[in-house]
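Okay, handing you the structure first.
One protein chain is absent from this view; the other protein chains keep their places.
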Amino acid sequence: MTEREKILGRIREALSVAAPRPGGAHAESTPAAASVMAQSSTPRSWLPKVGEGYAERLELFRQQSSDLKTELRVVASTGGFRDELRRLRESDGWKKIGAHAGTLVKGAIADLGLPVCWTDSGYKVEELENCDAGITECDALVAQTGSVLITSRSAGGRALSVLPPHHVVLARRSQLLADLPEAFALIRQRYGTDYPSFISFVTGPSRTGDIERILVLGAHGPRKLTILLSEE
Amino acid sequence: MVVTLFIPCFVDMMYPRVGISMVRILERLGHSVRCPESAACCGQPAFNSGYWDEARTVAEKTLQALADSEVVVIASGSCGAMIKKFYLDLFRGTPNERAAADLAGKCYEFSDFLVTRLGVTDLGAHFPAKVTFHDGCHGLRELRIKSQPRKLLEKVRGVQLVEMAEEVCCGFGGTFAAKFPMISTAMGEVKCSHALATGAEYIVSNDSSCLMHIQGLLDRQKSKLKTIHLAEVLATT
Partner (left out) sequence: MNTSARQFKEQATLLTQDLRHRQLIQTAIGKYEVVRDRVRSRYQDWNAARQAAAEIKWEAVNHLDEHLTRFATQLEARGAKVHWASTGAQAREIITNLLREKQARSIIKSKAMTSEEIHLNAALEQAGFEVVESDLGEFIVQLRKEPPYHIVFPAMHLTRHQISELFTRELGSAPTADPEELTLIARRVLRQKYVRADVGFTGANFAIAETGMISITENEGNARLTAALPQVMVTLLGIEKILPRLEDLALFLPMLATVGAGQGLTCYNSFYGGPRRPGEPDGPEEYHVVLLDNRRTELLADAEQRDSLHCIRCGGCLNVCPIYRNVGGHSYGTTYSGPVGSVITPHLRGLLEWKHLSYASSLCGACTDICPVKIDLHHHLLQNRRNASASKPSRLERLAFKVFAYVINRPGCYALVKKVGRMAQRLHPLVKGSRLDPAYAWTKTRDLPPIAKQTFKEYWSSRK
């Protein structure tokens, strides 16, 4: 018998005795188990509230971003990405950037005049590490949590968005979703038949509180997260 | 209404004034009180130590003594939790299972009885002092008693209630206090420091067992802070 069979065998034997449902003997009055299971695909009614419509979502996303220390810049059109990147190049003294060949990214960095480490068909880790920023697209933004949803397909692999000290995300208005349930629905709809090997919700720049619970940004990942959102 | 008052063993021995205050209050409200002689202890010490058979011996007697009551009022949140909730576990699968469930349905902790069952909050009490309130954990988390004592205190003339920074256990915990005295004491010290920080003269609670532990620490520290049971506050005129 393999270990797999042994473990599964022990599990089946253990489960031959039924366990009480949660919220049993000592629970406060809670809805019947069945009704909650039926609703459990819609946690929307319990999670923090998100308003209707784009304006309210944007306002919430702005609020979340500021709490998280994410820099959010809203521009009128995707053309505005170029100006914002030029501004960042100047203010932060960028010498080299990492990027992937997404339509938005290519357009935005075309005239930036900096050497680019493209990750699409492989790259040297040392080279990417020496970039001042990683510029990526994303799958969605989530107003409820201030998150950016990325995958290895939408954002140039696993490392581009975490190895350089600054992660810049390019997004469009239509990508701003209300909440996490909506984001998970999108993941399923977009990738359900063939999931990428890496999917991540990025919520603010890298941080740690491991020393006396004092917040420090840029623990291992990027110290800065900038989101450029085109209203087009 | 005929109210059966259950006075637990340690209240009987060390805090008779708490019981007497409850009798006065209930009678003042026009109810007649009975205290069955053979109901002496809920059996919690043995139960909490894991000796369920021994606990059952004690609990059975109390269960029988209280069974034919109209309502039962319990003079401590902790014993209230034992009778109202843990008897169901203790007697599960025994001939007393039904009786335990019946009893649970008509049991009230003292403050809960006044507020929830009788709908009374103003007892005409007068207690001019700054106080803070300690929630005994069993009352708070097993019986969900939190607003009731506060509603009662609100109506006491002269009382000023200042809440503590944190809702945390005082460290009594029954036999725990003797089995792990160092942990129990440290927890009590934290509790006392929260209480002192409020600037109150009294710590009021609806559980004498917590107060025994807290007052014991305060006395040893020669602190001026005093403890008093809610019923004693409410019985003042």
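Read from first to last, the chains carry the letters A and B; within each, the first residue is number 1.
Everything below uses one rule, namely that a residue touches a chain if its C-beta (ideal position, glycine included) is under 8 Å from a C-beta of that chain, and two chains touch if they have at least 3 such contacts.
Bear in mind the structure is a predicted one, so any value in this text is a computation, not a measurement.
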{"item": "Residues of chain B (touch criterion as defined above) contacting the omitted chain", "value": "7, 9, 11-17, 19-20, 35, 37-38, 40-41, 43, 45-52, 54-55, 57-58, 61, 137-138, 140-142, 168-169, 171-188, 190, 212-213, 215-217, 219-220"}
{"item": "Positions on chain A contacted by the hidden chain, ascending", "value": "2-4, 6-8, 10-15, 17-28, 30-31, 33, 36-37, 39-41, 43, 45-49, 64, 100, 119-123, 125-126, 129, 144-147, 152-153, 156-160, 162-163, 179-181, 183-185, 187-188, 195-214, 216, 218-222"}
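The working rule: only the chains that are shown with their structure count from here on.
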{"item": "Centre-to-centre distance between chain B and chain A (centres being mean Cα positions), rounded to whole Å", "value": "50"}
